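Notes for the one structure printed next.
Excluded from the complex is one protein chain; the other protein chains are retained at their positions.
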Amino acid sequence: MRTFLLKRLPSGLLVLVLASFLIFLILRLIPGDPATALAGPDASPATLAAVRDRLGLDQPLPGQYLHWLGGVLGGDLGPSYAIGGRVSDLIGNGIAATVQLTLGALLLVVLLALPLAVAGATTRRRPVAAAVRALTTAVLAVPPFVTGVLLVLVLAVTLGLLPAGGHESLLDAPDLAVQYLAMPALCLALPSAAVVARHLEDGLRRALAEDYVRTATALGVSRRRIVWQHALPNALPSAVTVLGLQVGQLIAGAVVVERIFAWPGLGQLIEQGVVRRDYPVVQDLLLLVVACYVAVQLLTDLAYTWLDPRVRWE
Amino acid sequence: MNTVLRVDDLTVAFDGSTAVDGVGFELAAGDTLGIVGESGSGKSTTALALLRMLPPGGRITAGSVELAGRDLAALPEEELRAVRGRRIAMIFQDPMSSLNPVLTVGRQLDEALRAHGSRPRAERAARAAELLDLVGIPDAAGRLRDHPHQFSGGQRQRIMIALALAHDAEVLVADEPTTALDPTVQRQILRLLTRINRETGTALVVISHDLGVIAHTCRRLLVMRGGRVVERGDTADVLGTPRHPYTRELLAAVPRLDEPSAAAANSTPGATPLLTVSGLGKTYGSRRRSVTALHGVDLTLHPGETLGLVGESGSGKSTLARALVGAHQPSAGRIRFRGEEAGRAPHREIQMVFQDPYSSLNPRMTVGRIIAEPLIAHRLGDRERRAARVAELLTQVGLDPSAADRHPRAFSGGQRQRIGIARALAPEPSVLICDEPVSALDVSVQAQVIELLARLQRELGLAVLFIAHDLAVVRRVSHRIAVMHRGRIVETGPADRVVTAPEHPYTAELLAAVPALDAARPTTRSTA
Partner (left out) sequence: MTITAPALRTARPRGRHRHLSALLTWRGLTGLALVGVTGLAGLLAPLLTGLDPNAQSALALAGPSARHPFGTDDLGRDVLSRVLHGVGTDLTIILTAVPIGAALGCAAALLAATSRWADLAVQRGFDLLLAFPGLILGLAVTAVLGPGRWPVVIVIALVEIPGFGRQLRAGILVQREREYALAARVGGSSRARVLLRHVVPNAVDPLIVQTALALSLGVFIEGALSFLGLGVRPPEPTLGSILSQSVAYLSTDPTFAAAPLAATTALVLGFTLIAEALNRGIRR
């Protein structure tokens, strides 16, 4: 465990530091000057200078970078340029909603992928396997933003089962909150669930063709136990790796899904930031995404070593 | 005689083609039966058909497998499950892939135990430890929580046997139980099987390509070829006076340890050494966790000489071979070729023949391209001259020149090995390093490839380093033999002397482990 952290943590931190460089530099490469963008094209040189001074844009780049990094580590992200308010507050307002959305989606991914994969890999009836294949193919073939709109159309407009959009705090009204969460989370989860289900199904098929399954069969172990107790533990590690990569896709997909369902989260915030060229907001949110990704990868690796004893002992 | 297993007219078809054709035999309680045959003889399919565990596409089309009065070939799946592992159990060839890598050994034993009958957890755990102890795993109770990769190859096969013993089955089917193991470990496993047969009265069916293995474990013997039984009888009788021509052929092809070396008839080694290895060392891994594969190896190879190198897996044979051809950089010592420093990079005059005729040929290239590659690499000849040379080489190794246009997959194992030899000969080497060149081949094919190598040595005066684990083969082809153990050469000497009067105890141990054919006096009890 300790050797594992010693081996993996440095490369994760390296990615994080490199990403912070990249984010900072790229946003400084923008043609035009943020001060002009902020103060408007007609602003006087004096106003521009004042804006620059206020935002620290007149300092040399390394100084600006260190200032930013210091702020991030100290929890003070400074003021936003265009949206208004402090970046920390903006992120603080949206983060709970986005975490709810992505975690809800992640839960759905697991709940959908596992039974689908097991059904697809173990059924002896060809129609069942074909149906699972067709379902995952269909989900993968329709863009998520179309799936979202179709869900709204069917579940909200036509059937009236769920609200079409909006958000309710999980603490104040849990039942309403879940109703609001259901559709966006499902929309976000579907493509990833299809990807994970496919990988897991492939892994299970491969595991079921292995010699140790033949051994278990020769010992009289039941088919059910062979699938769940012998083959699945072998198929899980690589499926977990795929799941880890899908968390990145969930975070990215949240931007679109929040737009469709008017979900007041960080996705809306970053979109606003990009459209209105509010660089502190974009910069901090990008860093947050990278940090999440790095953390998830570490957790994935940790889960892998826990699931596969061969790696554990190396 | 109390018959436990009666197989009658068993016929298995794979997508229309017959793999097993009307096989029948009877097995009495506590009896031992060997099934021997080369690849494609249907022996393993027969074994799997006994438990009706044929791979996809395979089907029992006729016959019956009667165990304790019930026909397993016709039993419904759920009733069959209740029989598998409880009344008839099976041991497979490769103990690494046949054990579940992510489950502990205790858990796998527990799965076997709970598959039939419901005993409380504590009782099952105790029984699991008892089983491990029975098959000779030290500190059995403590090792239940370990995973398969934490055991050696021989121990894994012991664990496989423990799994099969979980319910005191009446019949134990062992499919190539020792094929993946070293000779000394093989001997231990065969002894274990024999002991179990004697102590528990379990009837034993051993499937093997190796007549020696059968001779050591089984009272009776079936010889299979092309899905049919061509000869059957008491092991000693069949081996002593084979009646079927195929059995005779098979017996003649098996290299015998007591046959003297035939190398002197091929060539007389030159006086000045061609290849000199001194103090060669190789260490793998980081500074903290290093593994030393070679410890100060000294070796000389003369022109026209065959030096046999024997040792078990992990002894450093392959590492040495790779260092000699310049594929691995040694960490210490030096390699001199014709008195000049070599071994830092591949040398035109030192070529190699590989063990696995499947993975050592590039599947994407035609045979002609494969053989021409060394010529292109060494810029030998133009396109036309290379084509002519490829044709010449193919003829030299006994293949038709038209083979050049086809891909390796169109050839059998033995033919592929000939292609590998032709490739090695292409740049006109004077030293051939052969790393287990025949161990993946059937005995009859083995004999042909050995004959080819001998002929090439006669014609070309090659110096050959012949690496193998099979002492009988090595004695036959070598002028001298070097024995390798844990990265060191423990003994070197004239081939016949090393075999008949070994000086090092390890050599003696290796020799004792060879399951010789004439020792065909099975130690198993005959009939209960």
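Remarks
Read from first to last, the chains carry the letters A and B; within each, the first residue is number 1.
We take it that contacts are C-beta pairs under 8 Å (C-beta built on N, C-alpha and C of every residue); 3 or more make two chains touch, one makes a residue touch a chain.
For clarity, every value in this text was computed on a predicted model and none was experimentally measured.
When the full complex is taken into account, the listed residue touching the unshown chain is B:A440, out of B:V102, B:V171 or B:A440. Checked against the hidden chain, the listed residues B:H244, B:R348, B:R455 or B:H504 yield one contact partner: B:R348.
One of B:T104, B:Q150, B:T179 or B:S331 touches the chain omitted from the figure, and that residue is B:T179. Touching the omitted chain from chain A are residues 11, 14-15, 18-19, 22-23, 26-27, 29-30, 137-138, 140-146, 149, 152-153, 157, 245, 248-249, 251-253, 255-256, 259, 270-271, 273-275, 277, 279, 282, 286, 289-290, 293-294, 297. Residues touching the missing chain, restricted to chain B, are 39-40, 44, 93, 176, 179-180, 182, 209, 313, 322, 325-327, 346, 348, 351-352, 354-365, 373-374, 376-378, 407, 409-410, 413, 420, 423, 426-427, 436, 439-440, 442, 469 (touch as defined at the top).
Everything below uses one rule, namely that only the chains that are shown with their structure count from here on.
Centre-to-centre separation between chain A and chain B, using Cα means, comes to 50 Å. Interface residues of chain A, counted against chain B in their complex, comprise 210-212, 214-222, 225, 229-230, 233-234, 237, 307-310, 313.
Within the complex formed with chain A, the residues of chain B that make contact are 51, 53, 81-86, 89-90, 92, 94, 97-104, 111-112, 115-116, 147, 149-150, 160, 163-164, 166.
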